[in-house]
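Here the complex is missing a single protein chain, while all its other protein chains stay put.
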Amino acid sequence: MFFEELGIYYEVHGEGKPLVLLNGIMMSTASWIEHIKILKNYFQVIVYDMRDQGKSSKLSIKYDISVHSEDLKKLLEHLGLKKVNLLGLSYGGQVAEIFASKYPEYVDKLILSNTTYKVDNFLASVGEAWKVAAKTYDGESFFDLALPFIYSKTFYNNNYNWLKNRRKIFKELLTKEWFDGFIRLASSNLNFDVSNEIEKIKCETLLIAADEDIITPISDMEFINKKIKKSEMVIIKNSGHAAFLEKINIYCNIVKGFLI
Amino acid sequence: MFFEELGIYYEVHGEGKPLVLLNGIMMSTASWIEHIKILKNYFQVIVYDMRDQGKSSKLSIKYDISVHSEDLKKLLEHLGLKKVNLLGLSYGGQVAEIFASKYPEYVDKLILSNTTYKVDNFLASVGEAWKVAAKTYDGESFFDLALPFIYSKTFYNNNYNWLKNRRKIFKELLTKEWFDGFIRLASSNLNFDVSNEIEKIKCETLLIAADEDIITPISDMEFINKKIKKSEMVIIKNSGHAAFLEKINIYCNIVKGFLI
Amino acid sequence: MFFEELGIYYEVHGEGKPLVLLNGIMMSTASWIEHIKILKNYFQVIVYDMRDQGKSSKLSIKYDISVHSEDLKKLLEHLGLKKVNLLGLSYGGQVAEIFASKYPEYVDKLILSNTTYKVDNFLASVGEAWKVAAKTYDGESFFDLALPFIYSKTFYNNNYNWLKNRRKIFKELLTKEWFDGFIRLASSNLNFDVSNEIEKIKCETLLIAADEDIITPISDMEFINKKIKKSEMVIIKNSGHAAFLEKINIYCNIVKGFLI
Partner (left out) sequence: MFFEELGIYYEVHGEGKPLVLLNGIMMSTASWIEHIKILKNYFQVIVYDMRDQGKSSKLSIKYDISVHSEDLKKLLEHLGLKKVNLLGLSYGGQVAEIFASKYPEYVDKLILSNTTYKVDNFLASVGEAWKVAAKTYDGESFFDLALPFIYSKTFYNNNYNWLKNRRKIFKELLTKEWFDGFIRLASSNLNFDVSNEIEKIKCETLLIAADEDIITPISDMEFINKKIKKSEMVIIKNSGHAAFLEKINIYCNIVKGFLI
């Protein structure tokens, strides 16, 4: 479906308590296909592409990540949802932190997964690396350059053929427009720092970390855990920044268990 | 309720898929009171005291931990349960490993929590320390000697009054009979080693570890994780060997999410 | 040799830059025998028993751990040493922190090994456990109760016979006087907290931690590392709180490398 006002593509699956999933920077609604199959049996699952992602409109000018938090508010109003469960992953976790700090009344329970509270020099440099990779405008080169640090070493060693196939899909799907959108997204959070905001989050919060996540390591997640009053944290073993994809079943089980 | 044949005290709470909880060595059915409140809304929860625990009969002679696996089989038969979800914690996890290796047909899904596959020299020495502590036949001394290594450093620092109160309860409740039963239990698993058995476990298995667990550390759990084909592992942050009690909500949520 | 004024037994070995080793709570000059053999080839090694340890006098009344820092100052004056390298281990590390904060002019380079900046509720409870164990006035019971958490799991599993032999030595050597002294030592640091003092330490500092140290874990050492300006930290793999004894060679090598 399409939210015309902002040009946002979204999907609604299943019935029950609404659960909104916020994409990581390289993701789209399509990334959640397996999770939706599981979660729609328990929740009304809402996925959408942020502007500059997937099938949503392009933003074209320089913007701040907080744009997506305002977009989310408008989307919820459009959908008539006054209170939702919110799961934000990586970049989507940053959006969720901004949103839950500013609009706490909209959030029932919050899940922050493989994300951070601040783009420090290290993460800015990772973002820069990704932008340089994107500027090749070649899906395979982008895959080769950016992906080894997103999946865990364990996953690379056990799923090499799956990854090689995914590399081909990148080649086919990533267009010039996609890369330009990605570059804008990767430029939007260089000043992201909610270290003094997240203590405003009062709702029950679950943090999902991964032991081999080198982009947003356990120490980043633990900082958030200490700041949010009603948070608890679990670590998925033998998985990386893409734990949601590396360990689909256990990931969905943890989400289910927290929300049901 | 009481299973007369073996002298086993048990309780059944709620309705739904049966879920049997196997106590750790110092525990009894009473240890699960908060978990039962939560889990009985989703499952038929069965808790029981192993012989030499709580309100069950005493064994009085030297025995091997596998006795409890056979007892479990008889209890399930008595209850007319042909297939159950099984959660074994610490010593109860060892019983669960023996049971699930020998009687796989009885186990639907398996949860192993804060447990090991082998009593090595370190664990034998911990067991010896606990026996020496038990031989004081004094609840407070036992608490002082044995408990600092069961809860996490984090929990000790955040829940000191709760712990001090628990120390008084130990004083009141732990009788000569309890200590003698405990000593027998702590003597029953010195030869426990299922490192070559657990690969027979084919059912979906969830491993729950804790990052500050120094009795059965993550490395022990990871050994099990590698051996069992369909296992996955989560680590509860900022908790110790008694994670089930230190983090009741997140613990129950993980259990729920895996079994629902 | 004997420093009569305070009744302190001490030994001086070798020549070169003076290096003073401060014992952990259960230790004495005898604990360093292997280290002295190595280190005396490079340094003038000074070991001594704090009052209430080994061959030094007993203190008999309740006192604060800072007593030992003042004693150290007097001993150095007695020996005519104006500036020394200082290595403090566990309880001795606490003494070293007090001393180096208060008398920085005496310290050339500082090594803090397997120690903490604060006795929190967890460590107070460990101390209480040790006192209860000491009150058995039996070396073997004390060994059984206290030692499993001092050596690493790895060391227990690889050196069981050595440990069993050490248990016998405890039986022979630990007298009523020793236990009473130990109990006073273990009572002296309940208020120890130098979290706001150690930033005064300006000398080059090396922190030696151990990955299986559950008494003073890496997180405690890292807190110190962050507070002291010119500090660096190494972790000895596969060792516990007694890393100095579990890994004598690598331990001495790290010390040598830092001081030479």
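So that you can tell them apart, the chains are marked A, B and C in the order they are listed, and the count of residues begins at 1 in each.
Here, a residue touches a chain if its C-beta (ideal position, glycine included) is under 8 Å from a C-beta of that chain, and two chains touch if they have at least 3 such contacts.
Everything numeric in this text was worked out from a predicted model, so none of it was measured.
Undergrad: Give the labels of the shown chains that the missing chain contacts, considering the complete complex.
TA: A, C
Undergrad: Which of C:Val95, C:Ala209, C:Ile228 or C:Leu245 sits in contact with the chain that's absent?
TA: In the complete complex, the chain left out is touched by residue C:Ala209.
Undergrad: Considering the complete complex, identify which of A:Lys82, A:Lys153, A:Lys202 or A:Lys230 is in touch with the unshown chain.
TA: A:Lys153
Undergrad: Considering the complete complex, identify which of A:Val12, A:Val67, A:Leu81 or A:Ala129 is in touch with the unshown chain.
TA: A:Ala129
Undergrad: Out of A:Ile38, A:Leu81 or A:Ile214, which residue would touch the omitted chain in the full complex?
TA: A:Ile214
Undergrad: Which parts of chain A are in contact with the chain that was left out?
TA: Residues of chain A in contact with the hidden chain: 120-122, 125-126, 128-129, 132-133, 141, 144-145, 147-149, 153, 156-157, 160, 163, 214, 217.
Undergrad: What chain C residues would touch the chain not displayed?
TA: Output for chain C: 42, 206-207, 209, 211, 218, 222, 225, 232-238, 247, 249-250, 252-258, 260.
The rule is simple: only the chains that are shown with their structure count from here on.
Undergrad: Indicate which of the five shapes (line, ring, star, complete, other) describes how the chains touch one another.
TA: It is a line, because the chains touch in a row without closing up.
Undergrad: Nearest whole angstrom, what separates the Cα centre of chain B from the Cα centre of chain C?
TA: Here the centre of chain C sits 37 Å away from the centre of chain B.
Undergrad: Rounded to a whole Å, what is the gap between the Cα centroids of chain A and chain C?
TA: One centre to the other, that is 48 Å.
Undergrad: Return the residues of chain A touching two or more other chains; collapse runs of consecutive numbers into ranges.
TA: none
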